[in-house]
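Just one protein chain is left out here, and the rest sit where they should.
Note that the chains take the letters A, B and C in the order they are written out, and that residue 1 is the start of every chain.
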Amino acid sequence: MILVDPYPRTLDQIFSAGARARLEALAPVAWHEGPSVGPELVEPLLPELVAVVGQTALPAERLERAPRLRAVLNVEGNFLPNVDYADCFARGIAVLGIGPVFGQPVAELALGLALAGARDILRGDAEIRAGTEVLFDEGGNGGSFLLAGKTVGLVGCGSLGRALLPLLHPFGCELLAHDPWLPGESIRALGATPVGLVELFSRSRVVFVLSPPTTENTGAIGRTCFEAMAPGSVLVLVSRAAVVDWPALLDAAASGRIRAAIDVFPEEPIPAGERARTTPGTILSAHRAGNVPEVWREVGEMVATDLEAVLAGREPTRMQAADPATVARLRSRPIG
Amino acid sequence: MILVDPYPRTLDQIFSAGARARLEALAPVAWHEGPSVGPELVEPLLPELVAVVGQTALPAERLERAPRLRAVLNVEGNFLPNVDYADCFARGIAVLGIGPVFGQPVAELALGLALAGARDILRGDAEIRAGTEVLFDEGGNGGSFLLAGKTVGLVGCGSLGRALLPLLHPFGCELLAHDPWLPGESIRALGATPVGLVELFSRSRVVFVLSPPTTENTGAIGRTCFEAMAPGSVLVLVSRAAVVDWPALLDAAASGRIRAAIDVFPEEPIPAGERARTTPGTILSAHRAGNVPEVWREVGEMVATDLEAVLAGREPTRMQAADPATVARLRSRPIG
Amino acid sequence: MILVDPYPRTLDQIFSAGARARLEALAPVAWHEGPSVGPELVEPLLPELVAVVGQTALPAERLERAPRLRAVLNVEGNFLPNVDYADCFARGIAVLGIGPVFGQPVAELALGLALAGARDILRGDAEIRAGTEVLFDEGGNGGSFLLAGKTVGLVGCGSLGRALLPLLHPFGCELLAHDPWLPGESIRALGATPVGLVELFSRSRVVFVLSPPTTENTGAIGRTCFEAMAPGSVLVLVSRAAVVDWPALLDAAASGRIRAAIDVFPEEPIPAGERARTTPGTILSAHRAGNVPEVWREVGEMVATDLEAVLAGREPTRMQAADPATVARLRSRPIG
Partner (left out) sequence: MILVDPYPRTLDQIFSAGARARLEALAPVAWHEGPSVGPELVEPLLPELVAVVGQTALPAERLERAPRLRAVLNVEGNFLPNVDYADCFARGIAVLGIGPVFGQPVAELALGLALAGARDILRGDAEIRAGTEVLFDEGGNGGSFLLAGKTVGLVGCGSLGRALLPLLHPFGCELLAHDPWLPGESIRALGATPVGLVELFSRSRVVFVLSPPTTENTGAIGRTCFEAMAPGSVLVLVSRAAVVDWPALLDAAASGRIRAAIDVFPEEPIPAGERARTTPGTILSAHRAGNVPEVWREVGEMVATDLEAVLAGREPTRMQAADPATVARLRSRPIG
């Protein structure tokens, strides 16, 4: 039996007819849609359960009663603490996540936002609509700059950074990176120079914030960082709002010193009164970096491919195995 | 004697103190600023003139009286018909243009506009400011798509296309190109597949219009092309407006079928009543693709480097030698 | 306590003074050199053992007596069956291998051998030394070809293939790949086209054999494959000899139809009477692809970095976590 419980995604967002058929060819499937799968549904499935697709609660007492369980395929993007991961590893259950699937969509939007910031695309459009555009010879476009040859910094060099780096390579930028979890030699192996956080902000004309939030880095990117940025620099925030000092970021944008392109917010859905809605110097995007329709359908194909592999005793090739050492430490829900 | 007459650029836009000093080390320099250098200024310089930096009128009768002229360094971006190019070639005078310098800035903006179109960045920003953003799960971001793996078409494979292609490579797109001046084997050598104009529009999710206007292609990209595009496709126009059927382009954008990112206009400065100002489905930019401050300063360095080379009997390495066969056929002024 | 038992490597091959000091900063280290660490040495260490660097036998009964064991760091390149991997996974012990470290050296030699084959470098050198070189205009170099634009096939798309692909990209080849363990969509995601084994051999001008041997693919690349190759094609074998039908490969090279560049042999050290030693049409290399001095010193740095990470509760970033599903199925010792 396979339990599919993809909340907060819907079945239709993820599964094409083809992907559904691939799962049903492996085992009977219990398709669940909606916010919470209750015990009355989960408990009877446990004895025959071979895989869970989703973030269904799986404490040790449930795992004990699921002797045939072979795989937990998270389709949320983050590993929530409602699963006893240690017990899964001890039992040899594959714990797979979809992290890598967001690399490309987030990297593409991040680069798009960086170029929009560097070239002031939104203001350029607004001025023509308002009839206030200024000729280049009279000072128009004065704040624009090229990426080519500039210094660019990445805060975080995980799957998002690894997806962004190839898109940046043809620009010939000097690449700096800061990632407290990666040794310097690993950063150098990616073609970037490891530097401290404040040095990264002070030297980079564009800074990409790509680090996942942890219990340790909440608000770690603060006023000191933003004040170190050269005037006219661009910051692109696409991981989670919790890693920055939010008021300090909005202050820096509002002051006109930097431009901030922001895809994630401290509270989501964004409250009506969120200050960012009216902060100048920003480009705003409502958590759309990874949320592209074709990406979620790709998740369905990945789930089918890797569940086929695991049940056949082969190595999964599309999803990412959770790391025992860190799966429990990541959390990436916006802080309410 | 070197005549510097960079109109419509100003001296300050192009020349740093360092670049000025480099020119002055080569020969006495007549620095001219403003719309038109009159005969009273040009004629006395002819006997000693070794180089002209700018688009000063040089008909055959003037060239005859400039026996020591070695180089004409165009800094306007287009070769205007006020120079007798055939006579320059016959006399062994180097005719150099700055075409290549615009490759990178235009390519960067073109990619930025393509990503802004593919991800609907401007609408996403506007909706948050208006408080009308829609959650992904409720249909928000439904029209967004990735560049990765899509088919992308380039109309024109000259210096703009050659600068854009490397930026597209890491996206792994299928690349189509149409350039009536380039044989298919040259297009294939660039890594793209040569196709007809309508096939390019019908197969590409993103179309970049990069072809310079000529006496032959005015309005060549018309209604048939736009109607061939798949719904939700993106067109990026960054060369000159004259190559497209302007009303047909705006109709296509207004209909909601495609999104059109437009950097060039039939008349510039853009008239107050230009219809594009209010056309939905567009992203507008006031001829800012190449007009980035650092680009024009780079022109000054190129001019100094290559004039040093020519006067020393070496090959110029930064600017582009004009091609005798085609220099007279290009024109790229917007049609008034 | 850390047990370092790197046989068949020596301590000096792997560990610089710096790497030794890094290990000793983590825990007391038992450094062992030589073919086999006896029970008299291992058993007393078990109660305090936190890590094993090497391929020391670790059956379940030993693991039971090593309650503090956190990591097994294989430095041999293959996971041998003398460890109870299932028990390690159940106990939450990190099982790490050095597979990725060989990607670059093997890819560089594989490309070097392919170019040596395509350009007949060895014959070219031998002819000059023998005074028998032939002018190009009289037929010399007639069998040489360019990689650029050719079709190239990879048998195996694991870590070796992933290291080789970037080196091939600038040649603009059409890339085919065959890997029975990888679904077609994963191969496409690497930029190659998945094809069947015989189709790969029949269409490729250069074939790289990069697949690790398994219990299932012994000799799988046989006469049918070699006979499908176009005359003048090049085969590069750098994984293990066991995956090919050895006599059939040598027959194909000896016939003059193909050139075969071979780094691995059925028996190693290579017996004096090995037929390959005198087979024409071959380029021979004595298992030198991965065995480059600087690579083994890099292993020492990787071990230190990742052991530091695991003992600090962080994710290892340099070595590769063994996959529970397949670790027991790989074997790559040449068949004696």
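One rule holds for everything that comes next: contacts are C-beta pairs under 8 Å (C-beta built on N, C-alpha and C of every residue); 3 or more make two chains touch, one makes a residue touch a chain.
All figures in this text were calculated on a predicted structure; none of them were measured in a lab.
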item	value
Shown chains that the omitted chain touches within the full complex	B, C
Residue in contact with the excluded chain [from B:1, B:52, B:94 or B:284]	B:94
Hidden partner chain, touching residue among B:25, B:60 or B:86	B:86
Which residue of C:26, C:90 or C:121 touches the chain not shown here	C:121
Residues from chain B at the interface with the omitted partner, ascending	86, 89-92, 94, 181-183, 185-186, 301, 305, 308-310, 313-318, 321, 323-326
Touching residues (missing chain, whole complex) on chain C	8-10, 13, 104-105, 108-109, 111-113, 115-116, 118-119, 121-122, 124-125, 127-129, 131, 133-137, 140-142, 144-148, 166-167, 169-171, 269-270, 272, 276-278, 283-288, 291-295
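The definition used in the following text is that only the chains that are shown with their structure count from here on.
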item	value
Length of the line joining the C-alpha centres of chain B and chain C, rounded to whole Å	49
Where chain A and chain C are represented by their mean Cα positions, the distance between them in whole Å	34
Residues of chain B touching at least two other chains	none
